[in-house]
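Removed from the display is one protein chain of the complex; every other protein chain stays in position.
Here the chain labels run A and B in written order, and each chain numbers its own residues starting at 1.
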Amino acid sequence: MHIEIGEISKQFGTTAALLPVSLAIPSGALVALLGPSGSGKTTLLRILGGLEFPTAGRVLFDGADATNLTVQERRAGFVFQSYALFRHMTVFDNIAYGLNARPRAQRPPRDEMARRVTKLLELIQLPDIGARYPSQLSGGQRQRVALARALAIEPRMLLLDEPFGALDAKVRKELRQGLRDIHDTTGLTTVFVTHDQDEAMELADLVVVMSMGKIEQVGKPADIRARPATPFVREFIGV
Amino acid sequence: MGRPFIHRSSMPGLGLSMGITLTMLSLIVLLPIGALLLKGANYGLAGMWETVNRERVWTALFLSFRLSLFAAVFNLVFGVLLAWVLVRYQFWGRRILDAAVDLPFALPTAVAGISLTALYAPRGFFGQMAAEIGWKIAYTQWGIFIALVFVGLPFVTRTVQPVIEEIEREVEEASATLGASRLYTLRHVIWPMLTPAALTGFALALARAVGEYGSVIFIAGNIPLVTEIAPLLIIIQLEEFNYDAAAAIGIAMLLISFAMLLVINLIQVWSRRRIGYV
Partner (left out) sequence: MSNTSFTGSPTRFRSATEESAAARLVMIVFAFVGLTILVFAPLVAVFVVALADGVVASLKSLATRDARDAIRLTLTIAAISVPLNAIFGVAAAWFITKFDFRGKAFLITLIDLPFSVSLVVAGLCIVLMFGTNSFVGGWLVANGYPIVFALPGIILATMFVTFPFVARELIPVMIEQGRAEEEAALTLGASGWRVFFTVTLPNIRWALLYGVLLCNARAMGEFGAVAVVSGKIRGQTATMPTTIEMLYQEYLSVAAFSLAAVLAMLALVTLLLKTALEIRHADQLATTRRA
């Protein structure tokens, strides 16, 4: 899905989290929002997901105005930094949650649901953990379950907030490839937030460098490396 | 060799603090409870059974338990609602409501008892209103129910409040991004998280209500077989110097308390297993 962000700004009280920013995300791209904390990257991601509403500006999904769609109506697969798994549910129930929450008429039948969950567990390469609880999983496993849970609702896009933030260096490397593979398999437009420039450069097709509520530069990793647009970008990516 | 009973420590005051603790605990709590159990043992199981197994005693025990259960159910619903409102919403008067929840803990039971009676008696403020629709509250089981709701009010709210404060917003947001309506989120994500605390508060309110005396006797009317609560029976037996019978009923109530204490502990073990901690 093609996403267009037009002149979006966000005030929290008197502080501006986002100055008016505009950005076009082509369908099927894997995009990194890169910047230090306080740069507005998470706010922008949450506005895309419908968790925050902009003070001004518009969001268009495939050309249609999505600004006023509620979070439920957006069908954005959102992976939280803390993963936000439901601790009282098994992995299976976590993944099936979005399907169970649908109105009865749209809910897939039980065996269809089980088939889909099993498929997702295979996709994240953890086929045998359906009966476990989140507290019995490692950090990396939790992250992948959160990803599977977001994919279960057949989202129109995938939004990830610091998806590797809570993991140690080794697991981080493995899961980067995992995300790339899942993106390539599903073909979903994917936006992830990170403060780690290596991660952004290695993984993304398109990198959006942000600072203090503004977009500093948008470009392919190689282009940004070769031609940093502003002194901030030069310093931040350390070339 | 097993573990030593007390590990060596560089801290001073072992003898003194242990001495004070164990002496006072024994003198004030354990020996008196022991005296009750000893009395029961001397009286014998058969004797105790004979005392308890009378219509008046069964009726009182059953009445106390049944009305306590109703009051605790009411407090479960209202207490969770109150906890949610107090933690999640900002509104004028929130601090006052929050402090008011503790009033039943702070207000002496005898004061609460006569005050509730004054309100719900046929000529009282609420009693008059109820009388107009032919509803009698004071001196009926309704009166006992209201007094028990009053004394049990803080338990559920106070156990659930900290749990609500700890819920991560991201979990609720995750539910919304997966397409769940607010009501579905409350029912399937929030409520299961609150269940152990709510049940603990429920059991505490129930335990308190079963043994409650001061706030109930004024409004109850104390009619044998109709509005006579179990603790009152103990007092009546004592006033007739019938110590054996008083001990028998006392032990029966003690067993109910212990059973509920056990239930509370089981709930906590169960919730720790089920939800676990990351």
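In this text, a residue touches a chain if its C-beta (ideal position, glycine included) is under 8 Å from a C-beta of that chain, and two chains touch if they have at least 3 such contacts.
What you see is a predicted model; the values in this text were computed from it and never measured.
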- request: Decide which residue listed in B:122, B:162 or B:224 touches the omitted chain of the complex.
  value: B:162
Query: Per the definition of touch given earlier, which of B:138, B:247 or B:267 contacts the omitted chain?
result: B:247
Statement: The missing chain sits against subunit A at residues 6-7, 22, 50-58, 67-68, 70-71
Field: Touching residues on subunit B - with respect to the absent chain
entry: 3, 5-7, 9-14, 16-18, 20-21, 24-25, 28-36, 38-39, 78, 81-82, 84-86, 89, 91, 93, 95, 97-112, 114-116, 118-119, 124-126, 146, 149-150, 153, 162, 165-166, 169, 172-173, 176-177, 182, 186, 207, 210-214, 218, 231, 234-235, 238, 243, 246-247, 250, 253-254, 257-258, 260-261
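Quick note on the criterion: only the chains that are shown with their structure count from here on.
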Task: Can you check how far apart subunit A and subunit B are, centre to centre, with Cα atoms defining each centre and the answer in Å?
output: 47
Query: Which bits of subunit A are touching subunit B when the two form their complex?
result: 49-51, 71-72, 74-78, 80-82, 84-89, 97-98, 100-102, 133-136, 146, 149-150, 152-153
Task: Quick one: which bits of subunit B touch subunit A in the complex? Just the residue numbers, please.
output: 168, 170-171, 173-181, 184, 188-189, 192-193, 274-278
